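Only one protein chain is missing from this complex, and each of the others stays in its spot.
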């Protein structure tokens, strides 16, 4: 996963913390994290990336963080999904590009780290002096990640957080499958958005590699089903109610129904396997 | 639609950007916009007006923006609803009062522009130097509106954005119907809020014009149905479970059930026609 070639500069942001969690918005969980950050680092700017990651859905959280990252100013990026389960293992801080990622060592951060250019150094967050006290076993976001991120903004170095971790010991989330074969690109459904668009792990560049370009027709195989649809610049290029493939705002191939809901129409859940090839023009 | 006579001063806000979208909160879309703004204009204050406008519902978005505007400090006001569909046509910046509105030329901004005193000048946003690159055809909020708004906060003038547009070429959303006839005011359901209150396009001033005042009884015709209800200061003025009409916080006449849900009770969808007259006191 390479970062898109968007050029966003960060002229003079002194300290930014971004937050991605599965805490939801029906409680005070997110506010607790904001409060801790502001109490420790009052000038820090906080950006809420997303708090409605489905509870425990590490892959969805990883995808949102990695796809949003190119548009976020450099800063400390907290991820907190499935943190209270055994998956969370230990808390880590990973340096990549001009960013520091803070969260559980469960793979959540790994796609964003790759999008930022790959890990340069990683640390186990174990210096309890930097934590809230006591630490609740079920809320590291508030008691560990938030105060640690705030203290990084106040001048602490990642190396102060705890012992360095060899980079090959970090848990990496398997990247979404995307294979380019003989005239076909295979991948999986990455996510469904609120408009019912179906985002694939296949990119526009993958399609170009197999010779499919905007204006062509796509032959799509999903399990036993086979359909064709036009590949266009945007879903608005087809009549309302029609299926279309387009390159979405994250550079991925996505299926849409103009003024409709492709997820519902196609019944494709996240993880479903999809095969794309050049189809006969309609 | 005239601005309510609330008196909110803005003593020393240097730069404020407000955001109203139909992006939802389940993705990183809103955060992308925040990130772009902060990357370009780090000191800008961002106010999220609403991101749960139903996807593509331009009228609902226009109503929320116009009704919230009198309480927002002067600044750059981004609206992004239905931006990827053909309706969006071109991107515009409209100057009105001490505000600049940025968004699609699909009518979304028009009610807020009126609430701000009417358009003084409008520009087609076409200066691609000010955009992110590349521009995704489906995400002008992130790639066009956000960077343009941020650059306006950093000193760019609306005239730098592109060619001026004659004001009579802007697409205006038809205002909600509200007619005052012989002893009756007619209008439509503007919106239903989370409490189940039914907001009409008829204002308290309209009722005064036909001689209906707080304390009177309203005769309400909805299609073939006819009911009466008291017109009071607030829904708390009637016993729990009772229907009541009152002037809501946006100056509109609204139906409510004290401690209940008027939308459910009456089954009135947005756009439904309603006729109000003075009723026989109960």
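Per-chain numbering from 1; labels A and B assigned in written order.
Operating definition for what follows: a contact is a pair of C-beta atoms (placed from the backbone, for glycine too) under 8 Å apart; a residue touches a chain by one contact, two chains touch by 3 or more.
Keep in mind that what you see is a predicted model, and the values were worked out from it rather than measured.
The residue touching the chain not shown here, chosen from B:21, B:39, B:68 or B:138, is B:68. Which of A:77, A:99, A:142 or A:232 touches the hidden chain is settled by the complete complex: it is A:142. Those residues of chain A that touch the chain absent from the view are 23-36, 38-40, 42, 55-56, 84-86, 88, 132-134, 136-139, 142-143.
Although one chain is not shown, part of chain B still touches it, namely residues 5-13, 16, 18, 20, 25, 45, 47-52, 64-65, 67-68, 71-73, 193-195, 233-236, 246-249, 258-259.
Basically, only the chains that are shown with their structure count from here on.
For the pair chain A and chain B, the distance between C-alpha centroids works out to 32 Å.
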